[in-house]
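Before I ask anything, let me first share the structure, which is written out below as structure tokens.
A single protein chain has been omitted; all remaining protein chains appear in their positions.
First chain written, first letter: the chains are A, B and C, and each begins at residue 1.
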Amino acid sequence: MESKEARGVREIESRHQALGLAGEHLLEMYYYMALARALDERMWVLQRAGKVPFVISGQGHEGAQAGVMYAIDRDLDWFVPYYRSVCAVLMKGMTPRELMLSLFAKAEDPSSGGRQMPGHYGHPRYKILSTSSPVGTQYPHAVGIAYAAKVRKTGEICVVSIGDGGTSQGDWHEALNFASIHRCPVVFVVENNGYAISVPQELQMAVRDIAVRAQGYGIPGYTVDGSDVLAVYAVAKEAVERARRGEGPSLVECKVVRLTAHSSDDRQEKYRPVEELEAIRSVDPLVVFRHYLERAGIMDEAKYTEIHTRIREEVDDATTYAELAPYPDPLTATRHVYFEENGE
Amino acid sequence: MESKEARGVREIESRHQALGLAGEHLLEMYYYMALARALDERMWVLQRAGKVPFVISGQGHEGAQAGVMYAIDRDLDWFVPYYRSVCAVLMKGMTPRELMLSLFAKAEDPSSGGRQMPGHYGHPRYKILSTSSPVGTQYPHAVGIAYAAKVRKTGEICVVSIGDGGTSQGDWHEALNFASIHRCPVVFVVENNGYAISVPQELQMAVRDIAVRAQGYGIPGYTVDGSDVLAVYAVAKEAVERARRGEGPSLVECKVVRLTAHSSDDRQEKYRPVEELEAIRSVDPLVVFRHYLERAGIMDEAKYTEIHTRIREEVDDATTYAELAPYPDPLTATRHVYFEENGE
Amino acid sequence: MAELRLIDAINQALHEEMERDERVLVLGEDVGRKGGVFGATEGLYDRFGGERVIDTPLAESSIVGVAIGMAANGLLPVAEIQFADFIFPAMNQILSEAARMRYRSNGAFGCPLVIRAPYGGGVHGALYHSQSVEAFFAHIPGLKVVVPYHPGDAKGLLKASIRDPDPVLFFEHKKLYRMVRGEVPEGDYIVPLGKAAIRREGKDLSVFAYGLMLHEALVAAEEVAKEGIDAEVVDLRTLRPLDKETLLASVRKTNRALIVYEDNGFLGYGAELAAILAEEAFFDLDAPIMRVTGPEVPAVPYAPPLERWFMPDARRIAEAMRRLAQY
Partner (left out) sequence: MAELRLIDAINQALHEEMERDERVLVLGEDVGRKGGVFGATEGLYDRFGGERVIDTPLAESSIVGVAIGMAANGLLPVAEIQFADFIFPAMNQILSEAARMRYRSNGAFGCPLVIRAPYGGGVHGALYHSQSVEAFFAHIPGLKVVVPYHPGDAKGLLKASIRDPDPVLFFEHKKLYRMVRGEVPEGDYIVPLGKAAIRREGKDLSVFAYGLMLHEALVAAEEVAKEGIDAEVVDLRTLRPLDKETLLASVRKTNRALIVYEDNGFLGYGAELAAILAEEAFFDLDAPIMRVTGPEVPAVPYAPPLERWFMPDARRIAEAMRRLAQY
């Protein structure tokens, strides 16, 4: 008889293999998740050290983001992020240096040239739309991008992300409605971490699963455990393929955890019970996924060290690079209000 | 053996009796529906005759409105109307004269003193909130009224109406979300006539029944034939009682027909097929209900003549009264921008 | 050259631009089968089909929000807001998104988007179908704001707006749609944004106006001309960016300024004209800067006597001209 352990490995292997994923794919996802986490943690350290005034980030959301982004064509497709999309924008092509340049608000920051707060990603080359702060506005943008893709027959689809609180905005509803009428190739992602700053889900909505709203637009809705990268990938893949086939949008709700305070301006101990803050550590997607990789024999100690050494170097490099980079010159501050004939 | 006809009558009787309604109740509902229709038709005549510049009205919606308004406590409860709520505001207490005064924009118009276009109802005494033109804004208002009723323990509930097009607005979503979280005593009515001016339902939403959206807020949703007054009443009664019991909001979608053009500025022949315009006549709620009353032996020729004679007199009286009434004095036009100490 | 009405000129510009460039697309409530509630998009649906002439859901925020996304991905959307009064649900998308897409991305993303909106009173539209809302938008860096008066301008300005790489709000006065005719060149031409036009040269005083008020100002100018007052009438055409040179040059010539707008006075568009003149042409002024504006109430009331009371008109403008000329 097969040992219990061996059977476990087989089950696990069949899980990612059934999804058409090999070990190297999983390692790539893990790498981005761990990179995002490491960058993210460094940002908090820098903020605590007084080197930057503000940080907002995605710790706890990495699994959901990795699962979704792995399901798209990262060169062809569009992504409309939000401020927690650290892992997602890295997968879409942004580099650790680019993220750190934005944290430090340096001239070279490709998202905004140091004009926006950190977390406001954007990059035309990587097809990441520029982000603003008002929650919810990005959802209609994604629909427009998808509509244009359809009219222009580019084959692109568009993925857009938001938090649970963001679903309360009128724009959220209007976007789902518009997209479903015109079968726009868009995947609506909600990263539901149960809080909007301090406001718990029960005060944000009267339902447990946001995905039930999909029915109200005649589109598929999925609720998936955001700590389970493969489960997210499976669901996202379905949604992406549906969009690609021209059948229209889907709504993908990933249940995630917010491991940090909302931002460096927040103190979550004030409104979250200690037990909760302890409990969520156990569903940290990075821990869960690492465990999976180990059990599946994809990652061992050596591999782990190799990946994390590389990440550490990248984060160090990015930090140093960005810290030393120059601030934007005030003389440039009046630029790009309007198109400039000889701009850039 | 009982004749087919007699059996029909018994079935019919049991239908309204099962709802606790007697013949006189049905006659009251019929009266209001017919009064609304007669006033409404007169308004169009006056507009065509060049006596007033504009009319917008509710022909085809009267059954839904009568069914809903009969289910509330018309003295105690609040109503937040929209421009098709002719029958509803009459049932809530407004008089034909008051409606005609607003059509003619006369000083005595209680809704706005001639400041607003016709159809913008409002009356504090009847607990009808003042209406504006931007579609959708009234939904959150109704939630606030209901929230206040709950906090102040007044026992009131609030009914609010909108068209199918209005459900696309962000405010619609935000209102349902807020009300469901706080279990506000509000009944959300949608009078779905399949068009928003020229835009057909298929271009307004990807679902057939708007009521399916209720699930997205964890509240009951009903789709009901708005030409069937008793069916509407039954559903509305349930929703009203639920609200009264403190269990929160419901969504009631009434499928109705728009018998006229959107307004006197519109020509619906341009975008509606002739066959459709003919077909909808057969579900005219007034015709359907009259037929029911006749079969149930509640209304005969004499009763019909009596009611319609009274209505004709009321409409004539209202028309004459309003036509002769004076316009507002321009000297009053600067008043009521802000509260006036010695106002009124 | 054909004598067309404003509405025809706009319709023609839309037809020609959609024909010229397949990236141009029209969206809004009732713009398709119905051809728009004022007929501005008449014929487009039949010509270009539902994919490029979209009857949208009744939701202005998404009309603009979706258009922003379209613009980001290679289209040139022309959104219609059915009445300018209903633009406010889209305020956040216009101000926070369209107007600063370029600035916030340090020039990486643009937002080539036109928002057309019929505005203005005098059409029995009452509180919510009569508003002049240009002041809200002319304040916003990153937007351009255009208000045509002459039909020939309307066509050329709309074409310029559609080809402009930045978001343009294009306000069309409802009463002007079918009121005056003007020469509209056939075929393709552009009236550049950011340039005012002197509609009537004069030496005694300068009147600055746009939209319907420009028309009233011209009528008033002819009236006072009979009394020997020679007014210069400047059609601002583009409210943002403002053609400051023309503004200042005119006042330096006439030494008197009258500013006319239909909106309520307090912080309406003309306040900025007055502020600029009071700072930059102070020593050229021989008289107080005068304004003729709508009254300080929330909007145009419906009853005919109240609507008449609200609307600034040639009579009131002429009176102000006479007072101004007396200094």
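Observations, loosely collected:
Operating definition for what follows: a contact is a pair of C-beta atoms (placed from the backbone, for glycine too) under 8 Å apart; a residue touches a chain by one contact, two chains touch by 3 or more.
Not measured: the values here are computed from a predicted model.
Remark: the absent chain touches shown chains A, B, C in the intact complex. Check B:177, B:250 or B:319 against the missing chain and you find that the one touching it is B:177. In the complete complex, the residue from C:27, C:140 or C:212 that touches the missing chain is C:140. Checked against the hidden chain, the listed residues A:166, A:185, A:220 or A:248 yield one contact partner: A:166.
Within the complete assembly, residues 61, 85, 88-89, 91-92, 95-96, 99-100, 103-104, 127-128, 135-136, 138-142, 240, 242, 264, 266-272, 274-275, 277-280, 282-283, 285, 287-291, 296-299 of chain C touch the chain that is not shown.
Interface with the hidden chain, as seen from chain A, comprises residues 53-54, 105-107, 112, 114-117, 120, 132-136, 165-166, 168-171, 196-199, 203-205, 265-266, 270-271, 327-330, 333-334, 337.
Annotation for chain B: contacts to the undisplayed chain at residues 78, 80, 109-113, 115-116, 120, 122-124, 129-130, 132-134, 137, 139-149, 151-152, 154, 156, 158, 170-171, 174-175, 177-178, 181-182, 335-340, 343-344.
In the analysis below, only the chains that are shown with their structure count from here on.
Centroid distances from chain A, each centroid being the mean of CA atoms, peak for B.
Of all chain pairs, the one linked by the most C-beta contacts is A-C.
Here the CA centre of chain B is 38 Å from the CA centre of chain C. Centroid to centroid, with C-alpha atoms defining each point, chain A and chain B lie 46 Å apart. Each chain gets one centre point, the mean of its Cα atoms, and the points for chain A and chain C are 42 Å apart. Among the residues of chain C, those in touch with two or more other chains are 56-57, 59, 61-62, 89.
Residue positions of chain A touching 2 or more other chains, listed in rising order: 170-171, 174, 177, 181.
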